[in-house]
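Missing here is one protein chain; the remaining ones are kept as they sit in the complex.
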Amino acid sequence: MVEATDQRQDFGDWLERQLRLRRMTQSALAEALEVTPAAVSAWTTGRAEPREDRKRAIAAALGVEEEAVLRRAAQVLPPSALNWHHRPAHRDGGREFGNAAAFAFDADLAVLAREATQNSLDEQFDPKRPVRVRYTLEELSGEHLRAFLDALQWDEIRPHFEASATDRHKVGRVIAEGLREMTESDSLLLLRVDDYNCTGLTGPDYGDDSKFAAVLRDQLNSHKGRSTAGGSYGLGKITLWATSRLGLVLVNSTLSGAHEGRTSRRLYGRLELPWHSKGGEDFAGLAGFGETDTEPGREGTARSWWADETTTRSLRLEREGRDPGTSFLIVGAHDAAGDAQTLQEMHEKLVRALADNFWAAMTSGRDSRPVLEASVTTLRNGNVVIPEQRVDPAVHQPARTRALSAYLNGEAVEQRTDTTQVAVAYVPLRVPPEKGAPRKESAEHNAVLLVTAADDNDREPNRLVCMRGNRMTVMTRRVTDLPLGTDAFQAVLLAGRATGSDAPEAHAAEQFLRTSEPPEHNDWTKTEDLVTSYVRGARQRIEDFRKDMLVAVRVLVGRRERVKTGGPAVLRELLRIDAHTTGARRPDRYPVVRHVEGSVDARGAWNVRVEVKLPRRTDPWSMTPTARFEVRSGSRPAISWAKLIAGENCRVEQGVLHFEAGATSASFEGVTEVSSHPVTGRMARVVVDLQKGR
Amino acid sequence: MNTVFPYPVLTGDITLEVTAVKLDGRPLPLSMISRDHKVVALHEVERSRWDEARLDLRVVLPEKELADGPWDDVACLAALTEASTNARATARLRRSDAGWWSGSLVFHRDAHLTRASLTVAVAATVDGESGRLVGMAEESWIVELDERIPARKQELNIHETDFRNGSETWLQTFQDAPWVVETTGDMPTVHLNTGFEGLVDFLNGGGAPVERAVRGMLAAQIAAEAWTAMFNAAVGDLECDDEGRPQWPTGWRDGVLRSMLPDVLPDLSISDALMEVHLRLTEGGWQELQPRIQYAAARRAKTPKNIANGLRAMSRDVETER
Partner (left out) sequence: MSTTSRDLPEQIALLPDVVASRYLTHSVLAGRERPPQLALIRGSEPMGTPAARWTVEPLRQLIDVAMRRHDGDRATADAWLAPRLHATLRITRREAADTRIWNFLAMVVAPDYVLWRHKGVTKEGDRATTDRFVGLHYKQTFARLWWAAELFRDGDDYEPARLACENQDVLNTMLRLAVIDHRPTARAVVRLLEKGLVRTGRDVNALGTAINTAAGTLVYDVLAPDEAPDADSRRYWIDEAENAGPVSLDNLPFGPDDGCVPGDSVDELVRRFAQLFAEAPVRGKEEGRIGTGRSNEGVSLDKTYSPF
């Protein structure tokens, strides 16, 4: 990684910042160095850069090491330089009871995993390497908890939590519950979301062109990094805060491009509380944790800081190696959906959500690497509870994963002959030209359709998953109107860049489909954007595409010819010889054997115990019990009874069972007559029935 | 369950799946295999001649139960049988590391006629006795040699033909009959006479409510005759064992008797009922049984419902004409 990309710019920024931090004017520095104030001004604005010897003098004047001047890096701050900064309430008295956008999402762990990971994918840095995301759940208690809270300057923010914890509004109730539980259980749950091989939060603390600002400063800012992105750091980032009961998220980012001459350990904390009043003062609710800003006009706010390793560790934000990316630490994490309560359940829910949403990005061909690798770890006070679990898409989405890897390996076939095979077909998408674009012809893109047999335990078979871009799922459609006897399947449609093609048509299709998506990116439909951006007929193209893909699925799964009718339907219906297996079953009007158990005794006789079910009737029943040996084919040889012993609700008279009137069940025991066995008893299985007494 | 083995047997599910089929080494499209219906259809338009078929099988056994139970030398055997050709082809399956059993079963077209049954048995040594049957597949598969659709055959044959000029010369003697029910062979057939003007078109047609209602009555009449004929044939064809006891039949006769006996003799268990109708046929009392047989056939043919609907539709038609 190159530390400083634009030195000229960087030196000026650095110098200005150093002066501001020391509350030192440009003329004071000019004086100390015995240069004109104009020269200093030229340095700070970047119009000129001092010679090496001059830089050494500047270092002496500022009281920093020469090395710091030469590398022009920002200073690493000690914890003592950090503060919480709370935004005062609006002058107009407007009150916000919680970040409005936070309510747009259920604070569900599955949603968090989907949104946060999608953001990471959108920020992939080196396209040749996978993005790695790692989710770590950690429960802190006792000493560990206190050390963490100290590092966080908990005592400073606690009064604000207490002031916000009120049952007057929903957010207040959530905070109250979070605080109560923390106190009662003396524990706090942290959920850390790390990504690696991602851009990281680059750019200045403020401004339109900064990823840092996009995530941590503005609300609802969708800072778009690349054209394939479904909205980078868009609404999705809100789920981070929504997952915290305390509205508190800490960040550590390793930058892919230097800011202030540095790349590692850029830290910041952001707290989202509702409007509250404390000590006669009104607060808007938003607070930042970091270095006190001294920039004119921004005094009293917090800016990100470059942390030392100790502080980073104490805030539980240390990252692995120098691979760029960001770590979000959600303090007081919970699953608002409520179906994951224990650590184990939360762990499993994260694994499942990652597999279900990103099985495609995690699937690769034999000779390639996937776009994404994901894992989940669970700790308690730094000790492993559930070791790092790599999310394996083949375990959770076996059929779809099989379909995609067969495609990536070039093993998909036109017609399946084996249940493990994957069939491929192409669905054309004719992309109309954009309004005013030089291209006047439609571009023809072939989307890839894959079909394979569903897994036996698949609870939602016969679905078509549609993806584009970096293989993100846009929608899952149910395929209906299938011919009778179609075996359960799963289908995957890859469109645009998801096909792996880099052709202009693929890019055109990608763009076109993105335009057809509503803000939630969960459908391909006739959006307003489509009409404004493309020439007439665009809506019809989407419509056709939607229809064609279903037709293609039916062709791939269906039988190749229609059934010859086999006579008039009206007659066929009445001539079903399996009729007895369907329809209403008349209850038995006669006694039946419900259960038999037994064994062969030392003499070779079968001893059986038999339970009988009797239909209700006022008259008594008389039935003859029969024992037979089962055979491979033909009739079963009958066996005589040596002994019949009445059990419940019956008596035996001359080989006939007389059941008591009104009884609904009865039992008896029998011993077979060995001399009637056509084969030795232990070589046969015995069948007991009841027959009408004759 | 009214059967007991003299040694412990498996209680867990044993499932069998045909994963692929090859005819003379060429793979059959997967659409010819139905996992839902458990049927393989081997007839293909493009390939009417083939000699050897190979079924790739996968069987899942209750492994945990097997491991914990008193069974040693466990063997898993697939068998393809067809009663009409006395054919029996078997294959020993091997256990894979993945936990299931797999293998291929090869059979020849020359050894089969129409429909073979495929199942799996598990054998093991129990209490020192080797080769004991300890489990069988829950449901067997059907391999249809002449079908193009892998579905269970559920209704009898309906054959539309011109009795006068058709290939079955024996139908010529029935040339003025609208239909004939044939109950010999593998599956009963209702021959519909296309030479009987209007009949087949009417049965296959759509039309107004009245037309549909009349069609229902006609279909019910044909069906009732067919059921009666099938019942008589099934009872008449009963094979007796050496002691004169009728044996329970197989195939369509089994289905017909199971469907109708509970309506013919509702107070008897189905086996007692079979004995009873056999005795009535051979030792007297058959005539007295006729109304019961007609009743059972009419129920199968949904005659009461169809006649009621027909009469209702016609009376409504008369009313609207007024």
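What to note about this one:
Each chain carries a letter (A and B) given by its place in the written order, and its residues are counted from 1.
By our rule, a residue touches a chain if its C-beta (ideal position, glycine included) is under 8 Å from a C-beta of that chain, and two chains touch if they have at least 3 such contacts.
Model, not experiment: these values are computed from the prediction.
The chain omitted from view is touched by exactly one of B:106, B:177, B:208 or B:311, namely B:106. Within the full complex, the residue among B:69, B:246 or B:262 touching the omitted chain is B:246. Only one residue in the set B:13, B:36, B:52 or B:267 touches the chain that does not appear here, and it is B:52. Contact between chain B and the absent chain runs through residues 5-7, 51-52, 75, 77, 79, 81-90, 92, 106, 108-113, 117, 119, 121, 123, 130-133, 136, 140, 167-170, 182, 184-185, 239, 242-250, 270-272, 274-275, 279. Although one chain is not drawn, its touching partners on chain A can still be listed: residues 604, 626, 628-640, 674-680, 683-685, 687, 689, 691-692, 694.
In this text, only the chains that are shown with their structure count from here on.
Mean C-alpha position of chain A lies 48 Å from that of chain B.
In the complex of the two chains, the chain A residues touching chain B come out as 415-421, 423, 453, 484-488, 557-561, 563, 566-568, 570-580, 586, 588-590, 592-593, 595-600, 606, 608, 630, 634-635, 681-692. Taken in their complex, chain B has these residues touching chain A: 1-7, 17, 19-22, 27-37, 39, 45, 56, 129, 148-152, 154-160, 190, 192, 200, 203-204, 215-216, 219-220, 222-223, 226-227, 241, 245, 247, 252, 255-256, 258-259, 262, 266-269, 271-272, 300-302.
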